[in-house]
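With one protein chain withheld, the remaining protein chains of the complex are depicted in position.
As written, the chains take the letters A, B and C, and residue 1 is the first residue of each chain.
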Amino acid sequence: MKGVSTQKKSTGYQRVVLKNSAPVLENESTRLSAVEFKQFIITGLKILYGEVGAALTFDVLKYDEDSRTAFLRVPSRGLVKLWSSLTLLGSYQDQACAFRILQVSPFLLALTGNSRELQLD
Amino acid sequence: MSVDVCEAPHCQLVCENSSFLDEENSLVSLVQQLHFNYKVSLLIPDCSSAPSHLDSVINSFSSFVLIKNMPVSEFIDKDFLETAVYPGSVCALSYRTRIGEDNCVALMPNGRLRLSLDRHSYHLLGIEGKVSKFRSKGRHIVSVDLTDSSMAPGGRGYDRLLSGLTCRLPLTSDFLLSHQQGVQSCLKSLLSRYDWSELRPEVSTKVLHQLTCPSDLGSCDAYSVMDWLGAVDAGISSSIGSSSSFLSTYTCPGPQRMATTALSISVSGFLLPHHVQILIMEVRQFLEQSSSPWASLTVHGFTDNVVSCCENEHGRLRGGVNFYTLLMSKGHDYKLLIVTGSHDSCSP
Amino acid sequence: MSVFMDLNLSYTEDKSSLQRLIETAAQLGYSTVAINYTFELTKKKKEVPKPAQIKELFEQLPIVQGRSRPIRVLNRLTVVMSESSHFRSTAPEYRHFDILALQPTSEKLFHAACMTYDVDIICVIVTEKLPFHFKRGSVNGAIDRGVMFEISYAAAIRDSTMRRYTIANAVNLVERSKGKGMIISSAAERALELRGPYDITNLALLFGLTDQTAKEAVSSTCHSVVRHAETRRTGSGIVCTTKVCTETSDQQGAPVDADTCEAPAAKKHKTAASEGVTAEEGGAKATSAL
């Protein structure tokens, strides 16, 4: 019988996933495709962190056009940058907008089991 | 970039390879120790419908009740102590309270009552507790063993707690309550006094078609396994891009194969560890008979839970994540992945 | 850690937009908000505004997201001060407000605000380059007195130049105060300028705050401000009422209980709002004496 237990401490590798309902636009009828969505976030990064920020790699894992909800994945060292640039993004094509970050977790798996989403009654 | 902006959240993943046949495996104790489970999700590849016995186990998760506006002092009510606490097997957790922000309460089956209080409430209650480990300013954890002799009704400790909870700090909250033998029969008198509703755990079954999965899940590293399972759970796998795609570079880890069907079942609610245990046994049995090479079971705990694994304190600033994944393969071997994370995961 | 607060929602005449603002704040998970009235004494005719009654705004206050309690709404007055005569500490008009804030525009006034004026919050200008340098002495003086500094972020969302000034001024302040005694609020005029508390915690990292102080900036430090305001309004906490329950007074009488009841109260926090503490202590003693 083997019972090996290993401990791993993640350092550089780790990824962080954000689930964000994004963006809440002033004009509800505006539609955003996945590519436009990513482009928009890159613009935001570029505004706040310049060309260095625009070079940050992140993935749009899933994007739902109707609800404008997306799963983003970013290396953990880029989390603060990406998150803060989303926070400070205030307008999309001259209309006010806001990103609402729903959940942040080092594991994608944790995003599907958020007990705060439990709605009873 | 200056240090502050590059700071990475860190978190630990404990990975354990063992076998069910190993007498010393820690699985049973781990499952039993996590009292407050929010969601169990199960993924079985190469399987299109759950066999009846597995199905019945999934549907046998006991129902729980939501009691509104109940004072915490009800937990040390003499009747309640005798019918529910002393025999054990009752679980209660304050609902719609957030750890780190509000006062949270948890009652564990072993009769321990744990309160996470802010400074002000802590001083009002006047029961000794510990300062929260997570440096949250002024947060205190009060832990009382209700089965202790001094906590028997009439005892000095009991009186103090009672006066604390009824007079100085009349804490009320919504509670989720679950009982191994069914709540209604055991706690009739309690329920009669409050507004309550009985709820059944929600079961959802999905059959996934043409799922790309790693051909050898066991040999992949733990992080990619977790990522992949998460992707499947979130429904991302179907839109997985290539490594050069603009939108996403996420790919299935390792050598791939296509599973024609896969079964994904999730149960969410207020689940008792006892039932999780039964489910694990059932899946084990199922694996031995079926053609599926492995099955994965993920158990998510409640985020706003005062206690985490091994009765340690759970705090969101450092332990927002609390879940474990069990990868079971044929031949009674399993791989257990526990996240003992220390990242302030966020869900506003 | 206590609940999340946003102590600065700009007041607008438009009732529905103000309602929307408060609803959004509740939705984002803020448990307490303050409606801010800005008062600038430039033209002589201007009078101190009268706060709107919260009851008139809402029949029923919106429920905080994920909780079962309604949001708490306070009123706050910000006095923009370019001359020392602009702020009259005893003005009866100020009494209508729960929280009193001051925005000094020169170094001298900043120092005076930090050291002497009886206010709860000192606002840091974020829309332009700081007209003066923060002196460590003034900053520490304010922190010792329990007066907090406020950075608001809505300007940073609106405009790129202001974003630079917001970050620069905030960084400058944090450097002097080491992140202590700082609150971050929105100063939002529209609902879309509000951000969630966790977003702000993350944003505060850019200002040079640590994880811990960043979180405090939207929670416990704000709590201290509210407490400080309560004490200021109740005359240094001399007059303070506490709920006393009579049912179990027999148990209270036991000497052991009286001791334990008092002990934690005595070693209470020596935070900024120390006056508030004495008030509570008095309350606790009163309870145990019964």
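The rule is short, and it goes like this: a residue touches a chain if its C-beta (ideal position, glycine included) is under 8 Å from a C-beta of that chain, and two chains touch if they have at least 3 such contacts.
Rule of thumb we're sticking to: contacts and distances are computed from a predicted model.
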Name under which UniProt lists the unshown chain, selected from "Ribonuclease P/MRP protein subunit POP5", "Exosome complex component RRP40", "Exoribonuclease phosphorolytic domain-containing protein" or "Ribosomal protein bL31m N-terminal domain-containing protein": "Ribonuclease P/MRP protein subunit POP5"
Touch with the omitted chain, as defined above, among C:L18, C:V64 or C:L206: C:L206
Sole residue of C:H111, C:R145, C:R163 or C:R195 that reaches the chain not shown, by the stated touch rule: C:R163
Sites on chain C contacted by the missing partner chain, in the whole complex: 129-130, 133, 135-136, 160, 163-168, 171-172, 175, 206, 208
In chain A, positions touching the absent partner: 45-53
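Note that only the chains that are shown with their structure count from here on.
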Intercentroid distance (Cα basis), chain C paired with chain B, Å: 36
Geometric centre distance via CA averages, chain C-chain A, whole Å: 31
Gap in Å, rounded to a whole number, between the CA centres of chain B and chain A: 25
Shared-contact residues (touching 2 or more other chains) in chain C: 28, 66, 196, 198-199, 205-206
Residues within chain B bordering two or more other chains: 4-5, 7, 98, 346, 348
List of chain B residues in touch with chain C within their complex: 4-5, 7, 68, 96-98, 100-102, 118-120, 122-124, 126-128, 135-139, 156, 159-160, 162-163, 166-168, 170, 174, 317, 344, 346, 348
Residue numbers on chain C that touch chain B, as the complex places them: 1-4, 28-29, 31, 65-68, 196-199, 201, 205-206, 208, 211-212, 215-216, 219-220, 245, 247-248, 251-252, 256-257, 260-261, 263-265, 268-269, 280, 284, 287
Chain A to chain C touching residues, read off their complex: 24, 26, 47-48, 80, 83-84, 86-90, 96-98, 100-101, 104, 116
